[in-house]
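Structure record follows, encoded as structure tokens.
Missing here is one protein chain; the remaining ones are kept as they sit in the complex.
On to chain A.
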Amino acid sequence: MASAASSTPDPSPTGGVSGRGGADRHRARTALPAVLWLPAALGFALVILPVLGLVLRADWVRLPELVTSDAALTALGLSLRTAAASTLLSLLLGGPLAVVLARGRPPGLRVLRSLVLLPLVLPPVVGGLALLYLLGRAGLVGQYLDLLFGVRIPFTTTAVVLAQTFVAMPFLVVSLEGALRTAGERYEAVAATLGARPWTVFWRVTVPLLLPGLGSGVVLAFARALGEFGATIAFAGSLAGRTRTLPLEIYLQRESDVDGAVALSLLLVAVAAAVVVLARPRAVEGAR
């Protein structure tokens, strides 16, 4: 696939003078230096070989029984439900956030954008601790939730969803904001000139412009939420049916039953691969 692309004749004489839009990148393709192939191949191997190792290590005879155990199905069900909920929450909060970042010109935009992306670079367990010190029973906000409303968030499924949203939302924000910035503001400007009210501009122009980034953003956010471990264990704990998602179940099972852990890992790989492959073209092209 990649080799076909590299031998494609180059239609344009010079590389990317005309800007950084995705479409330009595709047109202005020069021949690749051969030296890149080796590290590229190594990089690919680094991603694929461990998964292959997992596949080879699996006990395929016991696999059906292992992935349909009560513990496995409970964890998978909880994972799918919480990942769906956190993706929706990411969309409801992250969508407007992306629009504000791309169009709103809030003061300190650069700092804001970096802060929003913080969960991408933070170890998730740090995120979990941060959530704990905010919303935990002794936390900044959590102590008042407990005192005033008797609401305790840690050790609940809500905590799982919050932890997943914390780590997953930036993926959605990045995708959507990227889509808006690539599209530019001229359509909105034209709509406004023609007399459209802000809400109409947002709904009829901005939202459709978001769509190219929406697919990839939703898929990446869902996949990230599905794989969430560190923030969940730190903030939500681990209890079957309530907070023990599939990654937590895997982590626990490998203590007592390595075959079971490998089987569940494959299940997670399969679900994650299905999710990513379903939306692969968008995820690859729209994510940046």
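By definition in this document, contacts are C-beta pairs under 8 Å (C-beta built on N, C-alpha and C of every residue); 3 or more make two chains touch, one makes a residue touch a chain; residues count from 1.
Assume contacts and distances are computed from a predicted model.
S.K.: Given the options "Molybdate transport system substrate-binding protein", "Transglutaminase family protein", "Acyl carrier protein" or "AAA family ATPase", which would UniProt use as the protein name of the unshown chain?
M.R.: Going by its UniProt entry, the chain not pictured is "Molybdate transport system substrate-binding protein".
S.K.: Quick one: say which of A:201, A:233 or A:246 touches the chain that got left out.
M.R.: A:233
S.K.: Of the residues A:94, A:127, A:154 or A:170, which one touches the chain left out of the display?
M.R.: Looking across A:94, A:127, A:154 or A:170, the contact with the absent chain belongs to A:154.
S.K.: For chain A, which residues lie in contact with the unshown chain of the complex?
M.R.: Residues 15-16, 30, 32-33, 35-36, 39, 132-133, 136-138, 152, 154-155, 233, 236-240, 243-244, 248, 251-258 of chain A touch the chain absent from view.
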